[in-house]
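Note that this complex is displayed minus one protein chain, with the remaining chains in position.
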Amino acid sequence: MIKVAVNGFGTIGKRVADAVSAQTDMEIVGVSKTRPSHEAMIAQKRGYPLYIADISKKDQFENAGMKVAGSVEEMIQAADIIVDATPGGVGAGNRAMYEKFGKMAIWQGGEDHSVAGFSFNSSCNFADARGRQFARVVSCNTTGLCRIIKLADEAYGVKKVRATMIRRGADPGDAKRGPVDAIVLNPVTIPSHHGPDVQTVLPDIDIVTMAMIVPTTFMHMHVVQMDLANAGDKDKILRLIADNPRIGLVKGYTGIKSTAELKEYASDLGRPRSDLWESCVFEDSLSIVDGKELYLFQAIHQEADVVVENVDCIRAMTGSAATAGESVAMTNRALGFETI
Amino acid sequence: MIKVAVNGFGTIGKRVADAVSAQTDMEIVGVSKTRPSHEAMIAQKRGYPLYIADISKKDQFENAGMKVAGSVEEMIQAADIIVDATPGGVGAGNRAMYEKFGKMAIWQGGEDHSVAGFSFNSSCNFADARGRQFARVVSCNTTGLCRIIKLADEAYGVKKVRATMIRRGADPGDAKRGPVDAIVLNPVTIPSHHGPDVQTVLPDIDIVTMAMIVPTTFMHMHVVQMDLANAGDKDKILRLIADNPRIGLVKGYTGIKSTAELKEYASDLGRPRSDLWESCVFEDSLSIVDGKELYLFQAIHQEADVVVENVDCIRAMTGSAATAGESVAMTNRALGFETI
Amino acid sequence: MIKVAVNGFGTIGKRVADAVSAQTDMEIVGVSKTRPSHEAMIAQKRGYPLYIADISKKDQFENAGMKVAGSVEEMIQAADIIVDATPGGVGAGNRAMYEKFGKMAIWQGGEDHSVAGFSFNSSCNFADARGRQFARVVSCNTTGLCRIIKLADEAYGVKKVRATMIRRGADPGDAKRGPVDAIVLNPVTIPSHHGPDVQTVLPDIDIVTMAMIVPTTFMHMHVVQMDLANAGDKDKILRLIADNPRIGLVKGYTGIKSTAELKEYASDLGRPRSDLWESCVFEDSLSIVDGKELYLFQAIHQEADVVVENVDCIRAMTGSAATAGESVAMTNRALGFETI
Partner (left out) sequence: MIKVAVNGFGTIGKRVADAVSAQTDMEIVGVSKTRPSHEAMIAQKRGYPLYIADISKKDQFENAGMKVAGSVEEMIQAADIIVDATPGGVGAGNRAMYEKFGKMAIWQGGEDHSVAGFSFNSSCNFADARGRQFARVVSCNTTGLCRIIKLADEAYGVKKVRATMIRRGADPGDAKRGPVDAIVLNPVTIPSHHGPDVQTVLPDIDIVTMAMIVPTTFMHMHVVQMDLANAGDKDKILRLIADNPRIGLVKGYTGIKSTAELKEYASDLGRPRSDLWESCVFEDSLSIVDGKELYLFQAIHQEADVVVENVDCIRAMTGSAATAGESVAMTNRALGFETI
């Protein structure tokens, strides 16, 4: 059993902890929190040992009825590998601690590629993670782009990608961030940094990205256009997507045309936290123009798609699964991840 | 086993079907749908026999891979009791059909009191439902008001209620309704119709209500002020709420101050569809001014709080439980309804 | 003086009436409304004779203190030309009336090209409108696309256009339409109908468009990518935009990065109704990749950009100005349309 600690039990961390906990070859030895909150209560209810960043706040936790297992440093020592899910920009500062105790660590996409020197995506570079001490699972948007680009590239060759990301302003549980009523160019410059981020995983892909933020909470939406090297076949691509364990096909007959309806469907399916771990390509949007231009819309659940990548990354680094296919199958099976 | 049909498998109907299905003394014999959709697919996945309003559309369903059990009339005949969860205003037209086949039926709060001549709330008038052919479960907002007013009235006597309802504009899965950026007085006149609707359940309560709609999807928020007949004790009321099986207390130490955080917490708890069947009173808001004026904020999950009331109403009408307390305990236990 | 009637005094109609009224060569002889409302009150305050669709409702208007000049048919007879700004789909039904009285008419983009057989944009086909009885001013989105495509095509030749439109869900004054929290693919299919609509004005342009709706009210946002025939020069294009009387350049040093800030700026400028009649290209977004791929973001004020096109179209059809340049200058000058 691989002993996993989750440093930062927030939007991503709590999901990674639950996903790890559901696997047969790994277990949670601790999660960390900076202050008592409803998320700390959830850690207690799940039975995850709760470690805290500032041990002087132990009383605050205990007064709220929460048992403290120790400090974050103690948690690190108890683990084989740490999933660092602290807020973007904070994680880099933890590297010295992981090095000090000689532990493996995985960062999230909010950190720069340089924090680990290796950026991971199950579908693209699983084997390259083997034996590394450090890795970074790319962001939700980059993950979604990598999956579909890899699929198209293997089938037809991809000469150029142009992608626009229409991003959610805040997560559903976030009552502070906006915008309330605006479309925000983020960044206002073209191209955005997302293209180079895809290239940390797929260095040979020529890609131009653009991004904006809109007042919604449920999912991001991607407009993806790819120039293919060879003429593509729509039905074949739809089959490849349907067969891909990390890309779902939103069927036309469901009548689903929005992120709201898609999340409702995930909720109806009984998915934990209504999570969509797969990229969701809209069947009716997929189109090939002039033989070699592929267009599609895909929705990305920002809270969920990287969760399964973290589980795979643990296996890739520790050698607990031999291939991406094997790990992905194990991860999905443990989560009861059925097709949407 | 009480044979239950759910006429209208939408936002409320699908939840009632799942809640009925979880009980030990009742079962789903059928649900109805007007056209193939992602919700019809969910009915299939759950194994609920799928009946359709217009049998001439059978082909449409079958082409989408859904098996049709028959017409709605056939479903009615197979049931002991029908939960009518068709859209507001549609249900009244179904009464003749239920009468024709001599079946019991329960409508939702979108219909007028007169459709059934009896309006139900588990906490207030369970015993009065016994032996009736028809009943109406009051709306989500009225249900929430009835629960807290009844609690306060039993403890201290309620002389007057003033309540403002800040309502969500659309359900989370609804991608059409607004508003996008407005506070809408609905109605612009004061008092609103919600007070008289409370009086269909609690006829002796003096109540003035006001209502508006805001651009959010997760929950309604109520500002409730009650003039008490006798001086109230804050700690006692908090205990009564904590002990009430249908009212939850959002504890101050959770840090939850918004509907978004509250729904996130329900999601983290693993509640199906993140549902909050209980009214959610904010502990830190509850206040007694000048000894006899009680104030509080409560959040109401518009998709969920009436679901458990429908289950209780089935028992109340059929005599399957002797008391409200017994039925509520059965309903809650079957759902694994733990305290928030 | 060209006598202009505005049939439908709503979001577009009231703006066209004010813009026409500001010109020196045309005047408003009447506007129409179906029921008394705050917009009808505005017509009264402006001194526009108020005609009503259903003369039997005359009492309703008079009881609200509004003077009724007559029926819509009487208004048509009093005019030389009618701007039909009735809701999308309604206008087509008015064609017979305009024909009956032998009047010229202009429809909006909510109607099909076939209603007039000629679709108009000042920058593209002013001269072709001369002498026509009927014309259609294309929609706000199509207008915005036509302006920038024409500019690029004249400068470098446009081989292909790929454009994504992120559309506002409702106008600021609309308290009913949604969505509240969703990204809605509208349509879910690719390409959308907007490309062919551009081709009603610019038939030789190869264009693929995609569209979605988001929960905001202020403006649409376009992501435009054009394959140029000849290598483009960024500075030259920026100069062309700055010099174009119908395209504005949102300067980088203003710090404006969103539709909300842009509308605030228009409001601060003292523009009537904060209207942005120009397409608004973000200076910092304009980028040329690989020499021949032009990218940019432009924001489109859905309530305003077609208003000035209607004024120009009146002149184009009636021959009141000899060239597009002359008409555009007259229109802009009359509105005090200074550079953003």
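In this document, chain identifiers A, B and C correspond to the written order of the chains, with residue numbering beginning at 1 in each.
Here, a contact is a pair of C-beta atoms (placed from the backbone, for glycine too) under 8 Å apart; a residue touches a chain by one contact, two chains touch by 3 or more.
Bear in mind the structure is a predicted one, so any value in this text is a computation, not a measurement.
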Contacts of the hidden chain among displayed chains: A, B, C
Chain not shown: contacting residue from A:Pro49, A:Gly91 or A:Pro215: A:Pro215
Absent-chain contact - pick from B:Ile2, B:Ala85 or B:Ile166: B:Ile166
Candidates B:Ala69, B:Met212 or B:Ala229 - the one touching the absent chain: B:Met212
Contact residue for the chain not shown (choose from B:Arg46, B:Arg132 or B:Lys257): B:Lys257
Among B:Pro49, B:Gly110, B:Pro179 or B:Gly232, residue touching the chain not depicted: B:Pro179
Touch criterion as defined above, residue of A:Asp84, A:Asp181 or A:Glu283 at the omitted chain: A:Asp181
Positions on chain B contacted by the hidden chain, ascending: 162, 164, 166, 179, 181-186, 188-191, 208, 210, 212, 214-219, 221, 223, 225, 252, 257-261, 282, 284-287, 289, 293, 295-297, 299
Missing-partner contacts on chain A, residue numbers: 168-170, 172, 174-182, 184, 215-217
Touch residues of chain C, complete complex, unshown partner: 14, 36-39, 41-42, 45, 63-64, 172-175, 180-181, 217-218, 253-261, 263-265, 267-270, 272-274
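Heads up, the rule we're going with is that only the chains that are shown with their structure count from here on.
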Turn needed to bring chain B onto chain C - CA fit, degrees, nearest 5: 180
Two chains sharing the most contacts, counting C-beta pairs only: A-C
CA centroid of chain A to CA centroid of chain B, Å: 36
Whole-Å gap separating chain B and chain C, where each centre is the average of the chain's CA atoms: 46
Separation of mean Cα positions, chain C and chain A [Å, integer]: 42
Set of chain B residues in contact with two or more other chains: 172, 174-175, 180-181, 217
